[in-house]
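This is the structure, below, for whatever I ask next.
Left out: one protein chain. Kept in place: all the others.
Up next is chain A:
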Amino acid sequence: MKRRTALQASIGVVATLTLAACGGGQTGSGSGSGQTTLTIALSSAPNSLDPAQVAVGPFLNYMDPAYATLLTRKADGTLGAGLADKWGYVGKGNTKFELHLRKGVKFADGTPITAADVVKSFKYFQKGSGPAAAWFRPLAFSTPDSSTVVITSPTPNPDMGTLFTPPYTGGAIISPAGLKVPKKLASSTFGAGPYVYSAQQSVSGDHYVYIPNKNFYDQSAIHFKKITVRVMPNVNSQVQALKSGQIDLMYGTPDVAPTVKGDKAITTLQKPTTWAGLFLLDREGTVVKGLGDERVRQALNFAIDRSAITKAVYGDYGTPVSQPQMPGYDGYSPEAAKMYPYDPDKAKKLLKAAGYGKGLTIPVNYGSFDPSTTKMVQAVQAQLAEVGVKLKLRAATNFGAWINDLLTKKYAATVLSPGTGGEPNFYAQQPPFTKTGIMNVFGVADPDVDAAYARLAAADPKSSEAASKDLTDVIVKKALALPVSGTDTIAMYNNKLRGVKFPDGGAQLTSNTLWTTR
């Protein structure tokens, strides 16, 4: 009898494994023809689904389906229509901007979107702590009629429209129903996008499912029956899932991107995104007297071999840069790119002329939670040692520790982990280099920088290029930073997807709602 039971159990196990094998394999959206679902893999779950709290970068993939923004970024890099179909500055001076809502637009719950709703959403956003909240806080709003919103800035802004595009999330309008229950915004969506978040089909922290929104104003723009964003912390697992057709797109790293080279089913895109290097915070020499001397800061820039470090740390997925912007982006200056060729002898001479012939020590804090940052800063440390400059490194194991260290003002320089950059110069250079910038923890006031920034702010948006380059030139000439590499964003996707690209002059992929399948 017992032997029979054992036999039955064995048959059961074999049957389960057979059933499993039949049910396994190509379960992903990428398999077979006529694909109508899209599955994206990301390494982290979103910190929140609330537009006022969410971090940007790849996390926008969680927001894009459910939150339509007032304006969008077209593939050629220019602003495009969104919930608003007309926009522009009012008068001169870059302080007043007007948005006209598209006719008949509704939130996903079916209620019409009015100018008053947009202002309520803006006001909620101002109170948040998201990356763009600081840009919204000084703004004032008015509504001349039910479909027009006027935004007034106390200081000139040559690129106000950008604030209403996806990467800034303030243009992702939240419905009044959502604003009534702010706590729910973190784990559900109340937008007007082409899809709605399905909490029933999702598991927070694991996968997030979006299904079509019947109230979206352009039903022809809904290309998928379902969009799923899967959280896969292990990037090697993402590659396996991409190869086996379980996911359609992932963001690669310099380590794994080479492993799909030669795979004809997979396309890889890469684009320089963020400059990595040292922010020289102590520009008045409060902690390290020498850093107050322009010659010392310039010496640091001459002392490092950017090409060698970039090759060693980022391989084929980085670009040597000596300015806080990358080729192809707003404010990139070809002249600034030539200012600091690798010349350790010149570095030594400058240090000697400044009275630091015997060297100096600079305390630097950095985030060791990003392996590339650690490698990069250690390489910089080794090269600066050759000219007598000692970097005393302090590693922060998490973001909170890094910020805490930064705010102590004990560190004369810091290293930011590469995030998503490629911002217009007006937004990119304000936090670290202007007097009121949030990254300028020592509160250094540099009249030349502030003047160049003010000129850019007031420039005519259509011809602001020269002013933007001028700002970069001033920052580089005064050596306010030690840029090393432009790090790439790497996107890897199966060839069935269409429309995946980096917009001109932008570092974020086009919205996932715009992609289609073959």
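Just so we're on the same page, a residue touches a chain if its C-beta (ideal position, glycine included) is under 8 Å from a C-beta of that chain, and two chains touch if they have at least 3 such contacts; residues count from 1.
Assume contacts and distances are computed from a predicted model.
Entry comment: the absent subunit's protein name, as recorded by UniProt, is "ABC transporter permease", drawn from "Coenzyme F420-reducing hydrogenase gamma subunit", "phosphoenolpyruvate--glycerone phosphotransferase", "Polyamine aminopropyl transferase" or "ABC transporter permease". Only one of A:404, A:436 or A:495 touches the chain withheld from this view, namely A:404.
Note that of A:51, A:130, A:272 or A:424, the residue touching the chain absent from this view is A:130. The chain not shown here is touched by just one of A:78, A:142, A:219 or A:234, and that residue is A:234.
The chain not displayed touches chain A at residues 13, 16-17, 19-28, 44-48, 55, 129-134, 183, 186-187, 203-207, 230-234, 236-238, 240-241, 243-244, 246, 369, 396-404, 406, 438-439.
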